[in-house]
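Taking it in order: structure first as structure tokens, then the write-up.
With one protein chain withheld, the remaining protein chains of the complex are depicted in position.
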Amino acid sequence: MDAMIVFDLALALALVGLAWAVLATEDLFAAVVLFIVFGLMTALAWVRLAAPDVALAEAAIGAGVTGALLLTTLRRTAGAATPEVTPPAVSWGVGALSLAVTAGLGAAFLGAPSQGPGLEGAIAGNLAASGVEHPVTAVLLNYRAYDTLMEVVVLFAAVVAVWSVAQAPEAETPAPGPVYAGFARLALPAAAVVGAYLLWAGATMPGGAFQGGAVLGALGILALLARSYVPAPEHRAMARAAFIAGTAVFALVALAVGFGPRVAFEYPPALAKPLILLIEAVVTLSIAATLAALFFGREPEPLSVEARP
Amino acid sequence: MSPDLIYGLAGLGVFGIGLFRALTLAAPLRRVLALKLCAVGASFLLIVAAYREPPGAADAVPHALVITGIVVMVSAMAVALALIHRIAVLEREGGHD
Amino acid sequence: MSGLEALALALMVPGTVFFVAGTVGMLRFPDAVSRLHALTKADGLGLVLIAAGAAVAAGSAGVALRLVLICVLVGLAGALGAHLIARLVRSGGEG
Partner (left out) sequence: MSPAFALSLTVLMTVLLACILGGLLRVLRGPTRADRMLAAQLFGTTATAVLILMALATGDRSLIDVALAFAVLAAVTVVAFVATSGRGAP
């Protein structure tokens, strides 16, 4: 019996309790803060489940982008009318339905063979040919690269969607002041170094394009908040190039290796490592630019032109 | 009791709470949070499926799937929040007319 | 337990005590600004002590370097956060 069991039980109970509290607490701001804490606890649980890569992604996205997005939305929608509540009869029906779905999932979970051999043997067997030494990176960028390409496309689609429903700029919030500007001068380079380090680490240990990109995206958010970077209309072309670069380079490489005897996404083993690094570097920049743009929430436009008459 | 069972059950609980609340809550921002919780609960089941008792190494495929899922979730959330913002602005304008 | 491990614990146990004290202060102090005061102690001292203990026990230059970086970054963020929140509370905009 491991003493960590106490930690695990407390953390598991905290996760369920937090999930309940996020949705039950009356104050919407408290709900958002609880949700951010839920993200922290999730990262810890994933470390306990021997998934440091996932914990790193959750830490970077959860601590960086999600909280900032939610807090901005809270400000923008303050004072919005609350819709009417669900009638109790519907609640009970939906409750029974949700319980049935969860119970079905639980039966499948408890009935499934645990510790069963998954694909780890196949992954380890082909790792030498994949071009990287870290299994998760091999899965993401080589074995299941098609999924990852689609994920980059989803990010691109998200930015297109956000730009097309964007509202006119808000009243400008006051800049956070000189102390923050000083902090940004120190923290932005540090964050850039950490983001690049995570990208580089991905070849041999947990890290990689998403984690690096998420850290760099959060750096973009810090810069936007500090007004170290103010999106201007003439940056639109550059921004669009950054959004599309990841998808474009990834797809071009995937197709280019597909000529001759190979199929698309089948990198020649000798070139696998440089190709993966190229894709990862460009995808990192795309993810960072996209996440910062999702936070900014609209196309940069000239301040002098009124969006609405 | 092993970590995979404990966190698997916690994931199930989070999934159930998220599903129920996503269908019953009225405020749009909370519904987005509920859907995200639902997704996290499902991710827990994937990560638990990949877990092996300490000497063994975890299965990397579910890990990669969940990392992909985290990035897709944040994109979906950003779009949902932009829509919520738009709805709020339109309602505010409608109220003024 | 080896000497190094005992030294590491001698650093990490006080670090944890600072976190406990900071949390208790955050729960018990009467208003936001005094709660900030409790929290920055835990932020600063608690984490530095735990990181120092970890560096001693890990005995690796790479790990120690990262731990120093973590302490510097968290220290900066803690100082900045306390300043910004205190300024916000004073301006009465915390709603």
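Points to keep in mind about this one:
Going by the order they are written in, the chains are A, B and C; count residues from 1 in each one.
Convention: a residue touches a chain if its C-beta (ideal position, glycine included) is under 8 Å from a C-beta of that chain, and two chains touch if they have at least 3 such contacts.
Everything numeric in this text was worked out from a predicted model, so none of it was measured.
Looking at the complete complex, one finds that the omitted chain is in touch with A, C.
If you put the hidden chain back, the residue from A:L222, A:A239 or A:A288 that touches it is A:L222. If you put the missing chain back, the residues of chain A touching it would be 3-4, 6-7, 10-11, 14, 18, 21, 25, 27, 29-30, 33-34, 36-37, 40-41, 43-44, 47-48, 52, 55-56, 59-60, 63-64, 67-68, 71-72, 74-75, 78-79, 171, 173-174, 176, 180, 183, 187, 190-191, 194, 197-198, 201, 205-207, 211, 215, 218, 221-222, 225-226. Interface residues of chain C facing the missing partner chain: 1-2, 5, 8-9, 12-13, 15-16, 19-20, 22-23, 26-27, 32, 35-36, 39, 42-43, 46-47, 50-51, 54, 57-58, 62-63, 66-67, 69-71, 73-74, 76-78, 80-82, 84-85, 87-89, 91-95.
Here is the rule we go by: only the chains that are shown with their structure count from here on.
Taken as a graph of touching chains, this assembly forms an open line, each chain in contact only with its neighbours along the path. Averaging C-alpha coordinates per chain and comparing to chain C, the farthest chain turns out to be B. Averaging C-alpha coordinates per chain places the centre of chain A 27 Å away from that of chain C. One inter-chain figure worth recording: chain B and chain C are separated by 30 Å, centre to centre, where each centre is the mean of the chain's CA atoms. Rounded to whole angstrom units, the spacing between the C-alpha centres of chain A and chain B is 12.
Shared interface positions of chain B, i.e. residues touching 2 or more other chains, are not present. The part of chain A that touches chain C in the complex is made up of residues 176-177, 179-180, 183, 186-187, 190, 194. Residues 1, 3-10, 12-21, 23-30, 33-34, 36-37, 40-41, 43-45, 47-54, 56-68, 70-72, 74-79, 81-89, 91-92, 95 of chain B touch chain A in their complex.
Across the complex, chain A meets chain B through its residues 4-5, 8-9, 11-13, 15-16, 19-20, 22-23, 28, 31-32, 35, 38, 42, 45-46, 48-51, 53-54, 57-58, 61, 65-66, 69-70, 72-74, 76-77, 79-86, 90-91, 94-95, 97-99, 101-102, 105-106, 109, 112, 114-115, 118-120, 123-124, 135-136, 138-140, 143-144, 147-148, 151, 154-155, 157-158, 161-162, 165-168, 210, 214, 287, 290-291, 294-295, 297.
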